[in-house]
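Just one protein chain is left out here, and the rest sit where they should.
Right, chain A next:
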Amino acid sequence: MDRTFHPRRSRRLVPLVALAAASALLVAGCSSSSGGKKSEESSSGAAAGKADTPRMTVAMVTHQGSGDTFWDIVRKGAEAAAAKDNIKLVYSNDPSAGNQANLVQNAIDQKVDGIAVTLAKPDAMKEVLGKATAAGIPVVGLNSGVDDWKKLGLMEFFGQEEGVAGEAFGKKLDEVGAKNVVCVIHEQGNIGLTQRCDGVKKTFGGKTQTLYVNGTDMPSVKSTVTAKLKQDSSIDYVVTLGAPFAMTAVQSVADAGSKAKIATFDLNKELTGAIKKGDIQFAVDQQPYLQGYLAVDSLWLYKNNGNYSGGGEQPVLTGPAFVDKSNVDSVAAFAAKGTR
């Protein structure tokens, strides 16, 4: 064995060298003349000077699952506010309620100067938020929990009511003359997503159906939506609850040979292009960047000037804002930076 080993090793080097040479050639000769990083415009963040107040620490604890474009935008807003306010931002997230509560406890243990938290499962957060209040740490809510933030002793709340957004969506569907709508839920059992579809159902005059798809597998999302459109050919609007799913629904509609139009909740940069092209009719935007930014900035304002938005009584609503062909141009530039 050992004797044959050495000559074999040198022979093995040959394909490696060949591969390296081939890759070098590829790198030299295969540049793309269109698209890519080079064509992406250099973007600067929305930095507006910097506060000279003493450095403080703010913890943001959300129920984000990993790899979701929506939460990325929330976090960018929070980071922009932190950079401006001389704040050290500690971001953490866990979709399971128990783990999220532990992360809040972790923030309390770190003796942070403020906590911004989402209340996707308010009951699970009750006890730990009581501890935060007892420790004298100001807590603000964002994104989800518009019905519960006051009960749980939070100071302020920034977000949109999912039900209200759904209701606004339903009214808009009536305006554009939809008759039979399918609401595509990409995560079975997610309360916020269910509330959106329920809101649509509440105000929309026509028929609303629900469809569950497997959000972690795009080909499966595509074929399931196609199947639904074929099963019920009278569907004239597909409503998705996240931007990437709306983009996939465009292909499903084409595959099914359906005439259905598409509208969605939430934005990203690919979606603004699709609205411009007319592939997607409109998107309702809850302005996640604003939620992250305001939550962090409000803690700075409270510490340095004793302010609180909404007077501790009313939530600060960041949505629903509609983006359609009429205003997409003004939004597209910000979406390209990943902040809208």
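In the analysis below, contacts are C-beta pairs under 8 Å (C-beta built on N, C-alpha and C of every residue); 3 or more make two chains touch, one makes a residue touch a chain; residues count from 1.
The working rule: contacts and distances are computed from a predicted model.
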| item | value |
| --- | --- |
| From "Xylose transport system permease protein XylH", "CRISPR type III-B/RAMP module-associated protein Cmr5", "Aminomethyltransferase" or "Cellulose synthase operon protein YhjQ", the hidden chain's UniProt protein name | "Xylose transport system permease protein XylH" |
| From A:T69, A:N86, A:N180 or A:T203, residue that would touch the chain that is not displayed | A:T69 |
| Hidden-chain contact residue, picked from the options A:G130, A:G153 or A:G257 | A:G257 |
| From A:S96, A:Q231 or A:N307, residue that would touch the chain that is not displayed | A:Q231 |
| Interface residues of chain A (partner: the chain not displayed) | 19, 23, 26-27, 30-40, 65-69, 71-72, 188, 210-212, 214, 216-220, 222-224, 226-228, 230-232, 244, 247-248, 251, 255-257, 268-270, 273, 338 |
